[in-house]
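Here the complex is missing a single protein chain, while all its other protein chains stay put.
This part shows subunit A:
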Amino acid sequence: MKYSTKLSLLLALLFTSVAATAQFTVTGNVSDSSGEPLIGVSIIVKGSTTGTVTDFNGDFSLNVGGESADLQFSYTGFASQTVNVTSGSSTINVVLEEDIANLEEVVVTGLASGIKRSNLANNVATISGQELTEVTTQQTVDGALYGKMTGVNIVSTSGAPGGGIAMRLRGVSSLTGNNQPLFIIDGVYISNVEIPNGLRFASGANAGNEENASNRIADLNPEDIESIEVLKGASAAAIYGTRANAGVVIITTKQGKAGKTKVRFEQDFGANTIQRYAGRRQYTADEVEAAFGADERKLFEEAQAAGEIFDYEKEIYGNTGFISDSRLSVSGGNDKTVFYFNTSYRDEEGIIENTGFDRFSMRLNVDHKITDKIRIGVNTNYINSFASRSFTGNENEGGLSYGYNLAFTRDWVNLFPDELGNYPFNPNAAGNPIFVRDNTLNEERNNRLISGANLEINLFQNDQTVVKVTGNAGLDFLFNETFVYVPETHQGQVGRQNGFIGAGRNKAFNYNYQSFLVVDHFTESNINFNTQVGVSYLNFDRNFVLNQATQLIPGQRSLDNAGAQEIIQTLGTEEEFGFVAQEQINFDDKIIGTLGIRFDKSSLNGDPNKYFAFPRASLAVNVANFDFWNVGAVSQFKLRAAYGETGSSAAFGSLFTSLVSTNIDGQVGVRAGGSLGDANLEPETSQELEFGADIGILDNKLNLGITYYIRDVENLLYQNSLPTSTGFVNESRRDLDLRNQGLEISLGLTPVRTESFTWNSNVNYWFNRSEVTRLGVPPFVPPGVAFGLGLGTFFVEQGQPITQFKGNGPEGPITIGDSEPDFQLGWFNQIKIGKNIDFNFLTHWKQGGDVLNLTRLLTDLGGVTPEEYSDLEGYIEDGSYFRLREVGLYYTLPKFTNAISRLRVGVSGRNLITLTDYSSYDPEVSTKGGSGLSNSIEVTPFPSSRQAYFHITAEF
């Protein structure tokens, strides 16, 4: 207390000003354009901290010093207005206009403060909860973002319900570490882990990342979200320091508003169907003989005669999955306490029988003012989610993955059970997909609690200065249980493992806290100094235990009813601590500058107590706010530049060189063979310079934002394949520099805005280019990103994009493709017809970006590639597509009873139309999960689905 008081007094002294003497009172009312009173509008005397908010009726009363003053009225979602009042003014009535260009929304740029979008020096993409969910119902939060903002690239690692999304912001930022951004929800650093379930020990997949696990952002209910901000690069995310190399996604959940308690119930019904079949080759008897021999022709003709030619692709992927999503929210409060409560249940069935996802989520957000000076908020979210994902993706002779085995399955072989219920063995593949569908399990259940508390204390306030202490602490506890069951009767199990159970018990516990001192000082000459200093701490702990049982007792599904058991445990702890200081100076909304620095230390670094500095600086100049600006049509013209540095530490374990335990005939041993660690690792750093302009024309009916960024990752941490004659496989190195640069343009338009018809349109265009600018080793194939040069792989080479594909040529590796798209373009439209009809749609065009289609390699080998694709050269294909990503049509019924204040019905769809030349299921694909370089490689994925919904919403 003493310390803070002293500090605040000191700061106050620095900016001492003279207090005014005369006073007068202003009263009035604030409403929106339709005349509805606005509650909670903030009214501030410009150049001071004096202010108030409107009450339930939109009324306000404010004592103002001096003879005249400028009052600034601001309210979320509305353009702010400045009104001059004098002691002679009596009652003033203010009508706020909707903020079409979102210039007023506050963007969280520091850890403890925000800034108005119109003053922002970075291109921070923001999506409101409304934009997130208004077109159609979203399966997962991350998947909902694609096409809605620039610089974001999303691929699906699995089409299974319940997620599997890899998100990349402004290109690849890391080879081995996490390329996924940091997710922070209401100040809580949450886990987005992909937890492998060990099915690779039955399927023969190479690694846990081939198990197509979902990422745990899937647990969040998109409906709870008020807004999402995406800090795409170091220049915006520097204040997040050593975890922010891949960007930061800041999610704010909804909060109640003082006033009448609102009850809202929403129900969606929908269906999942496959987006596109890859197809199967249609054979004639002659073709069968040519391809498989005379014996096979006989089998084919017999099957034909019996009418038993099947389409196993349709048989497996042809399910229509029913979707039901119910949500109930209650929100409200009074001037001291507001709350938001939401409970939801989503139940979704996949396009493969016995697959699906359900999620029960309950959230309570409460905000309470203990006194005028102390505010406390607690947000708590409990989630119970369940997914049944079955078997897809890469494998090696496990006989489980559908696509893998369909590639070798011949449509004239009857794989259905006989009258006794016995499934035949598949004579041409390692497994019978019908058996797998009907008899195996691959399930996971998550119990999760995410809770955060935040506190704000107004320590000191006078006319010019506000001193606040803010603190927040949060935790994310995830208990994940996985269960994989393959019966002993599966043909791949007979005689070897004789049945497989993999039962995971995985715990991830994250907690973090931060505490800040924030000083806001306003001078008479309209300069605002915002100073913040603080600390941040986080701790991630995980304990993953995978229990396996083989040699099963028939029919038994418990671990002990088996002849052999094995346990694999993976432990990890990460701890980080940092200091932050930031100064933001705003000269009358004309020139806004920010300087900041963060010092971080991390247990992932060789010296866990060494601090690394991550500075930032930015400048925004609102040219149109200067007095000399006289171009009336251009209401906003902002030039901006921002620079920042972030870091990323090596993945857990990179510091250590350890022995691996082994067993032979019951005798335990240890062996070499893992990674060669480096006990002196330091974090890689990313430096980003971004600059651009924001232009608003015709009262912001047309908004243009242009941003160019150059991001250099220096000393990028990577795993290099060691010569395996060392006895080790990989080593951690850092002699690699990578540059990403790109252009992001967003254009907001309101072509029509009348009483009866409003059309808002947003175009987002972006591209990214990467180049390896330094490499201290010869060009190499990063371990684990693909399947070797023989089939095509990512290949790291100086002077080349990090996303290039190479394959074997006559004289060494040759370039065969590049997964980086040429550009992407999202087009979002909101059309309002009359008062009752809303029509919204989002299209997404991705131009270029190659995909390595190894599904076709397998179907070629098995002879089932459809005729039209059988002549394609190589396995690299153009992944361009144009997609109607979201479309929705809603009708708000005229009010017919007082019991229901609003009733809305609608229909919507997701991924309804895709135009592409790509030969397989979906060019948005990654067979190796979400981390590292892995994307744009397809190996028999869970095919993507399209969804259609019917919605009904009632508000009370």
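To be clear about the criterion, contacts are C-beta pairs under 8 Å (C-beta built on N, C-alpha and C of every residue); 3 or more make two chains touch, one makes a residue touch a chain; residues count from 1.
Assume contacts and distances are computed from a predicted model.
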Protein that the absent chain corresponds to, by UniProt name, given "Ubiquinone biosynthesis protein UbiV", "ABC transporter permease", "RagB/SusD family nutrient uptake outer membrane protein" or "FAD-dependent oxidoreductase": "RagB/SusD family nutrient uptake outer membrane protein"
Chain not shown: contacting residue from A:566, A:735, A:822 or A:867: A:566
Contact with the hidden chain (one of A:721, A:870 or A:953): A:721
Listed residues A:207, A:670 or A:915, member touching the removed chain: A:670
Of A:216, A:280, A:448 or A:601, the one touching the omitted chain in the full complex: A:601
Hidden partner interface residues of subunit A, rising order: 1, 3-4, 292-293, 295-296, 370-371, 373-374, 395-397, 399, 404-405, 407-408, 425-431, 455, 457, 459, 469, 471, 491-492, 494-497, 513-515, 534-535, 537, 550-551, 563-567, 569-573, 575, 577, 579, 601-603, 608-609, 653, 655-674, 676, 721-729, 777-778, 780-781, 788-791, 793, 808, 857-858, 860-861
